[in-house]
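What follows is part of the complex, with its chains left where they were.
Letters are used for the chains, namely A and B, taken in the order the chains are written, and counting of residues starts over at 1 for each.
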Amino acid sequence: MADAPKELSHEIEVRPAFFDVDPMNVVWHGHYVKFFEVARSELMQKFNYDYMAMRESGFFWPIVDMRIKFVRPAALHQLLKVKATITEFESRLRVEYRITSGTETVTKGYTIQVAVDANTMEMQWVCPKILWERLGVSP
Amino acid sequence: MADAPKELSHEIEVRPAFFDVDPMNVVWHGHYVKFFEVARSELMQKFNYDYMAMRESGFFWPIVDMRIKFVRPAALHQLLKVKATITEFESRLRVEYRITSGTETVTKGYTIQVAVDANTMEMQWVCPKILWERLGVSP
């Protein structure tokens, strides 16, 4: 009997550093891409399928689409929670993000990744089986 | 009689640097936000309404929404053209981007900015008149 699947989400905490803040005294919008990536990377590590494991499995997983909505600005050292949740895994890997400060939403967005065979460099129209095995899900 | 309006687009060239390239030997997806920003900034300078002029006019113009589609990877030092075009200016400032290498599309996307009154910090539901004057357009 299989273990119950782990929850398909993970939350991290970040505090924007001085180098993340722009002349308007708020986090520069492009730096949220980093916060998303750290959360996604830790989420995938939970399933033993982060960047290194992806390569070993014979696939690259480039990001093909990304969207970010900036709801509220964030300040230097403000405590932010970044929650990443896998919401699609059939034909592509979609991760949704919500960054909050207390009860308020700061930023939300998503990334979409597709599998590319590392040998043939062909894009896969269905996610490879290894993803489902690692996530403990059935498509 | 007014001058004819300048074209609402601008193109720059960039060559990704070593620090833009990730372990997959392609430009890290988050760095395209910088390429977009450089193109948008030069575009707005053409109309004398870049960051400094925005502040002087009494408005901040934070980015509230951004989307990027990654069509093809780009390599170290690959010559990229980044074209930014204003496609909305009535209630918000929407800029569309297309990054190309030769005849191929590498990346495309958009950013949406809204005006915020620097004194009251209130978001403006219609773009302030100063934007239209600078762009030489009528809403």
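The criterion applied here is as follows: a residue touches a chain if its C-beta (ideal position, glycine included) is under 8 Å from a C-beta of that chain, and two chains touch if they have at least 3 such contacts.
Note that the structure is predicted; figures quoted are calculated from it, not measured.
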Copy number across the full structure, from 2 displayed chains: 4
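In this text, only the chains that are shown with their structure count from here on.
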Euclidean distance of C-alpha centroids - chain A vs chain B, Å: 25
Contact footprint of chain B on chain A as seen in their complex: 23-24, 26, 29-30, 33-34, 37, 51, 60, 62-71, 73
